[in-house]
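Here the complex is missing one protein chain, while the rest keep their positions.
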Amino acid sequence: MTITPPALSVFETLESEVRSYCRGWPAVFDRAQGSRLHDEDGHTYLDFFAGAGSLNYGHNNPVLKRALIDYIERDGITHGLDMATTAKRAFLESFQNVVLRPRDLPYKVMFPGPTGTNAVEAALKLARKVKGRESVVSFTNAFHGMSLGSLAVTGNAFKRAGAGIPLVHGTPMPFDNYFDGQMPDFLWFERLLEDQGSGLNKPAAVIVETVQGEGGINVARAEWLRALQSLCERRDMLLIVDDIQMGCGRTGGFFSFEEAGIVPDIVTLSKSISGYGLPMSLCLFKPELDIWEPGEHNGTFRGNNPAFVTAAAALNAYWADGQMEKQTLARGEQVEQALLAMAAESADPGVSLRGRGLVWGLEFTDPARASAICARAFELGLLLETSGPRSEVVKLLPPLTVSPEELDEGLRILARSVRETA
Amino acid sequence: MTITPPALSVFETLESEVRSYCRGWPAVFDRAQGSRLHDEDGHTYLDFFAGAGSLNYGHNNPVLKRALIDYIERDGITHGLDMATTAKRAFLESFQNVVLRPRDLPYKVMFPGPTGTNAVEAALKLARKVKGRESVVSFTNAFHGMSLGSLAVTGNAFKRAGAGIPLVHGTPMPFDNYFDGQMPDFLWFERLLEDQGSGLNKPAAVIVETVQGEGGINVARAEWLRALQSLCERRDMLLIVDDIQMGCGRTGGFFSFEEAGIVPDIVTLSKSISGYGLPMSLCLFKPELDIWEPGEHNGTFRGNNPAFVTAAAALNAYWADGQMEKQTLARGEQVEQALLAMAAESADPGVSLRGRGLVWGLEFTDPARASAICARAFELGLLLETSGPRSEVVKLLPPLTVSPEELDEGLRILARSVRETA
Amino acid sequence: MTITPPALSVFETLESEVRSYCRGWPAVFDRAQGSRLHDEDGHTYLDFFAGAGSLNYGHNNPVLKRALIDYIERDGITHGLDMATTAKRAFLESFQNVVLRPRDLPYKVMFPGPTGTNAVEAALKLARKVKGRESVVSFTNAFHGMSLGSLAVTGNAFKRAGAGIPLVHGTPMPFDNYFDGQMPDFLWFERLLEDQGSGLNKPAAVIVETVQGEGGINVARAEWLRALQSLCERRDMLLIVDDIQMGCGRTGGFFSFEEAGIVPDIVTLSKSISGYGLPMSLCLFKPELDIWEPGEHNGTFRGNNPAFVTAAAALNAYWADGQMEKQTLARGEQVEQALLAMAAESADPGVSLRGRGLVWGLEFTDPARASAICARAFELGLLLETSGPRSEVVKLLPPLTVSPEELDEGLRILARSVRETA
Partner (left out) sequence: MTITPPALSVFETLESEVRSYCRGWPAVFDRAQGSRLHDEDGHTYLDFFAGAGSLNYGHNNPVLKRALIDYIERDGITHGLDMATTAKRAFLESFQNVVLRPRDLPYKVMFPGPTGTNAVEAALKLARKVKGRESVVSFTNAFHGMSLGSLAVTGNAFKRAGAGIPLVHGTPMPFDNYFDGQMPDFLWFERLLEDQGSGLNKPAAVIVETVQGEGGINVARAEWLRALQSLCERRDMLLIVDDIQMGCGRTGGFFSFEEAGIVPDIVTLSKSISGYGLPMSLCLFKPELDIWEPGEHNGTFRGNNPAFVTAAAALNAYWADGQMEKQTLARGEQVEQALLAMAAESADPGVSLRGRGLVWGLEFTDPARASAICARAFELGLLLETSGPRSEVVKLLPPLTVSPEELDEGLRILARSVRETA
């Protein structure tokens, strides 16, 4: 494929320097369908990034598209603040029937504003209010968002520096496997809590991702998550699972924590919850935590009703039975096999892989290699991104609806890119 | 009109106690068009709240609706992160040609995430980065959002208490008219800045609304805004105008600060920028302030392309000439006359009114009266909200596209509600 | 007097650059008695600085000296932590009998560590604990100490910058006369407190000096102090009077707030409380505020028993009757008359004076003038310092035990210095 330099002028002259993805993927995208995007010059790209996990059902999924257009055509409420609407009711009923009840999850549902960081801010506020304490424990290489509350529990030093004020009220703890077994799990955390002289400000809550996506595809073991839940119970801290990127089926089950058999106190969802890439987020919590005063946390776009419509359609279409989970695990195995082959083929002993469901990472000792692979893949028509603190991990986040053939096609491009950058 | 108790069950059982508007407006809304909403029981409501200012062009505006459906039908990119897309380009070009160039405004454009509080967080981060200082000055009764950065510069004590941590790094100053002339403008602020012993942490920036919507429809005079800009220049602070609610034509001109002839260093826009009630926001700043590193502030939904489509359509349909501004000012006069009549008719000398363009407030000494008026108006088919620190102000925010007849109808309902609650 | 350059070598080579007074007074002092110091080269200096108010009874006051030597000779406890000692009991009994009872003051007495900033830290901790709130209001040009808690309520920008972290949890309000009558007293403060949308974090306490010594000899009027006390009562804030520099008789009465007829909730004392220049401080508070847990605030040197000995001796020698107060007011008049004459003689209309008791300031529009006067006075054998945010005020703090002749001698040197620097 030959790529002619795209006409980026207005982006370069008018848009802020803060833009990033467009730099690695120098194309002007126009249309998309399923696992593929098309740019205005007629090139097609297989998408293994899926809107950073926001497009689990692919681009412009036809089932959701139909529901969305019908809704818009019939002048359904678009902007509903937190008013009761028929679209919101349909979503709530679907969420209850398809997601919560079958899993015996008792959560209340809050619409905190339509972005992930809004959901995290709401979760942190609620935890602090419930416990009457300021401090929150997060983990190394966590990513929870860009507004100040979320940024304070995010690990990335570059993003943190952007705050312009000291980010306090949070303390990092080692994520699972951080020491490759050199230290028993939670030894440090537990000691800090039990020792009245440790100097740790007692936390209101612990916030955790089951798989750290931005942090480098770090997968927490189920037993680690269970031990964490137990620690939170014993030490009177709330457990918040940020399932914004790993929820909605990315790891197999609807929630990424199901596999571990834990029930967090608070859960945040966003990205793929609307199913169609429309802004929407949820904050879920146990009913006894619902001590919010009416209007204590609000936001203009927390009633993005078109998103409720596609969200309900997605739940009904994909989660009424166990097919989606099975399929994701099958596709995941396909990815794992291919990555194992790449690692084996590689001369470099520093190449390693990790993942769960349909989120995988291929790590290189040299970050430049990971970037080079993504750049080469783009030339070959595949969208891939790096992650990790040094951008040393090639991240695979294909749509869950990807076909085995598309998956195979993308994995072959990846393998070729790995080879060609060796 | 007789209202039968709506079936709210799933909202009451599943949704968090944090919900608020749905309590004052106990109906399940289904459809909407222009200035009117319809609930599932067949009642129709005239909307003088307009999504808290997010629906300046009315509900499901047919021009924008057409563009939106066309875009969805043709599988235009929905979720674009910050990738270059044809929809984003079209928006940027329209924004440049229709908004920035005719006003000779030099701004760079940042997409900081699709909600207002995201834009404010980005603005504060940038100001702190540029100036290397933490402190920001805000004003009494300011409202800037619910995430921690924005909340710290928001005045409302109830919302602030929700933070669960002390909100610091901000200092409130008196908004225009705060002392009814008992104190020269900026006397206190200027002394704090010039006195090396004042104890004020030197601010990086000042953040201001030209009309405080949530704060009680407090209208800053043009000369006050000019004096503020001059103070910022003299004292090396950036001036941030939060135009999230008052921008996009609410006060007449596209930006609410145009009338004062000032050019803020940073401007935030959201609410009506997409035109259709879809989540979208912008942070604008002078080019010399664009010192962001790529990716330093990001967010999953900052590329909500359907919103770009309706945003561009709205700019082209309504802002290519000066008609919208003229019409808004005319409608504003119609409101003012009606409110003057209500105040005159009222026995209560404590009733007062204020506003600009199509944002107006009718203040009562007794907050219970304001609430009662909104409740009665709802029964009579008119959506109205209160604002102000004690919810003592009835706020009027009709769509800018409201017809004179609709406006008259709503104002008559309001007048009746005022009378009946006397 | 001819001054030969003193041998400062070890000070210059070994002592930190942070030293300050020694720069303006380049002598090596050896002995002192009453109002006079002697350097090692045989020069004598009249002391109108009195250890920044720590030597109200003059240097090495013979009455206190006798008691001190006797105590040391007989091996009285020197270092007593917070153990009960006979010296501490004698002090407490004297303090109760001579100071508290005659003034009908109900205070409990805390020994918080022997420096002023320790007393302020204890006062702020206690106020925050009692009220369960973080924020404290201080005043423009306040000075309360150099440790982080005290520094956060201190106005001076240069000292604040030394903190190295943002100083938050405090808000400055205008001190009395800050606007020369352009604004009613407490208008701003009261509005901030009553307005639920003001953005002020509700304060636990207000900390104030009745006369700001470091801030430029700013004298609060009695009615202003009474209005402040009333505001604190109405708004549920504790009133802390920092009487470290102005207490122990500096303004006439033992406490500087007596004249206003107020009873603060918390009072800090230090500087002249030991009478002999030995480190000692007290934190006094109403009994109902004494919710400290044993050992919750401690410190190694809070039982500096030699200081208790001189403190008790000073109270018994000088405060058993009203002579000291009368004498101080008489000496104060002597100073005022002399300063009035200097101001009248001065060509400069910008020269003004202010003071109370035996603390006076002579302000110049040009800070360089104030420095030049102090430098010239030093050459002529008089120790004087500047104060104020720009060091524009010549400050007079002679010992309360100064004789009329010594006072006259010093005032004549000052007058000459003023003339010679015109």
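Residue numbering begins at 1 within each chain, and the chains themselves are lettered A, B and C in the order written.
The rule we apply is simple: contacts are C-beta pairs under 8 Å (C-beta built on N, C-alpha and C of every residue); 3 or more make two chains touch, one makes a residue touch a chain.
Quantities reported herein were computed from a predicted structural model and do not represent experimental measurements.
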Next on the checklist: I'd like to know which visible chains would be in contact with the absent chain if the whole complex were considered.
Outcome noted: A, B, C
Item to check | Listed residues C:164, C:181 or C:349, member touching the removed chain | outcome: C:164
Checklist entry - Among C:277, C:332, C:355 or C:389, which residue is in contact with the omitted chain in the full complex? => result C:277
Item to check | Touch with the omitted chain, as defined above, among A:42, A:132 or A:184 | outcome: A:184
Checklist entry - Which residue numbers on chain C touch the omitted chain? => result 6, 8, 10-11, 14-23, 25-33, 37, 40, 51-52, 54-55, 59-60, 65, 68-69, 72-86, 88-89, 92-93, 95-96, 108-111, 113-118, 121, 124-125, 127-129, 134, 145-150, 152, 158-159, 161-166, 169, 204, 244, 270-271, 276-279, 283, 285, 290-301, 304, 306
Item to check | Hidden partner chain, residues of chain A it touches | outcome: 134-135, 138-142, 153-158, 160, 166-172, 174, 178-179, 182-184, 187-188, 191-192, 195-202, 215-216, 388-390
Checklist entry - So that we can see where the missing chain sits, which residues of chain B does it touch? => result 165-166
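By our rule, only the chains that are shown with their structure count from here on.
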Next on the checklist: Quick check of your reading of the touch definition: is the inter-chain graph here a line, ring, star, complete or other?
Outcome noted: complete
Checklist outcome for this item: chain B to chain C, mean C-alpha position gap in Å, rounds to 50
Checklist outcome for this item: The distance between the C-alpha centres of chain A and chain B, rounded to whole Å, is 30
Item to check | Residue numbers of chain B (touch at least two other chains) | outcome: 134, 158, 166, 169
